[in-house]
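Report on the following structure.
The complex appears here minus one protein chain, its other protein chains still in place.
On to chain A.
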Amino acid sequence: MAAPMELSCWGGDWGLPSLHPESLTVMAYAKFSGAPLTVNTINNSWRTPKGDVPVLISEDTVISQPAKILNFLRKQKYNADYELSAKQGADTLAYIALLEEKLLPALLHTFWVEAENYCSVTKPWFASRIPFPLSLYLPGKMSREALNRILLTKGGPPLYSLTEVEAQIYRDAKECLNLLSKRLGTSQFFFGNTPTTLDAFVFGFLAPVYKVCFPRVQLQEHLKQLPNLCRFCDDILTCYFRLTVSDPALIISLQMDDNLRKSPQHPPRKLTTLKLAAGGEESSPLNRLSP
């Protein structure tokens, strides 16, 4: 049998197996192709993430980018695209390029550059999973890299200020979501009834936008107006990841939340979403501020 394979990646929250688009793409592909991966989520230990995440380790080989990891899995005969025609394979490459050019900048912006989102959600979440003292440095570095990437690829003239760049990237992202919705139509997956590489990439990019609860959510609101894309994400989560509220890991973390309510790194997000009282989301910032 094939050698055991280990995937090191960022963990999940809000019902997702991972918050990081690239990690999520690899996990989804592994589920679709039936590859037996042991997933090690990066947590608060001294085995810190060095360089790129996600990383696949198989015997002595270490592979780091999603495209390369997927290629490796295909060579090990875990191929989710086996039944695709040549033209469909070409379409896959084209749509992945569309995602990277049009959707990724806005995704990076929502997570890492938008000040309210970054300070109240992204930074505490990632910092809580990186050991001190790297937790003081690494989230900031990831944020600077995201801003750098956005400005260098999208920020040339005639867009001179960050606000103009932001407006443009969100316009592009919304257009990209509309195009994906039209392409998906009413089918279950992008190429018929079985999921392929393209489905893994689209899921990896869309699910974080769909599920993570940010204060500033213009992209999420746009996505929620496209019901076929929301249904696509939900279907993959329930069929392939089986993450529902009755998930035992989630229940344990809910119990932990009571004890850690005073810690600024573990705001009681999950508790408020389960509360039957109205205004669950709006009261969570207040909860976070209270000691």
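Here is the rule we go by: contacts are C-beta pairs under 8 Å (C-beta built on N, C-alpha and C of every residue); 3 or more make two chains touch, one makes a residue touch a chain; residues count from 1.
In this section, contacts and distances are computed from a predicted model.
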Exercise. Of the candidate names "Glutamyl-tRNA(Gln) amidotransferase subunit A, mitochondrial", "Ubiquitin-like-conjugating enzyme ATG10", "Metaxin-2" or "glutathione transferase", which one corresponds to the UniProt protein name of the undepicted chain?
Worked result: "Metaxin-2"
For this session: Among A:V53, A:M142, A:L162 or A:L179, choose the residue that contacts the chain missing from this document, as touch is defined above.
Result: A:L179
Seminar exercise, completed: Contacting the left-out chain: of A:W10, A:Y95 or A:F241, that is A:Y95
Seminar exercise, completed: From A:N43, A:N148 or A:T238, the answer for touching the chain not displayed is A:N148
Exercise. What residues on chain A make contact with the chain left out of this view?
Worked result: 65, 86-87, 89-91, 93-95, 97-98, 100-102, 145, 148-149, 152-153, 156-158, 179-180, 182-183, 185
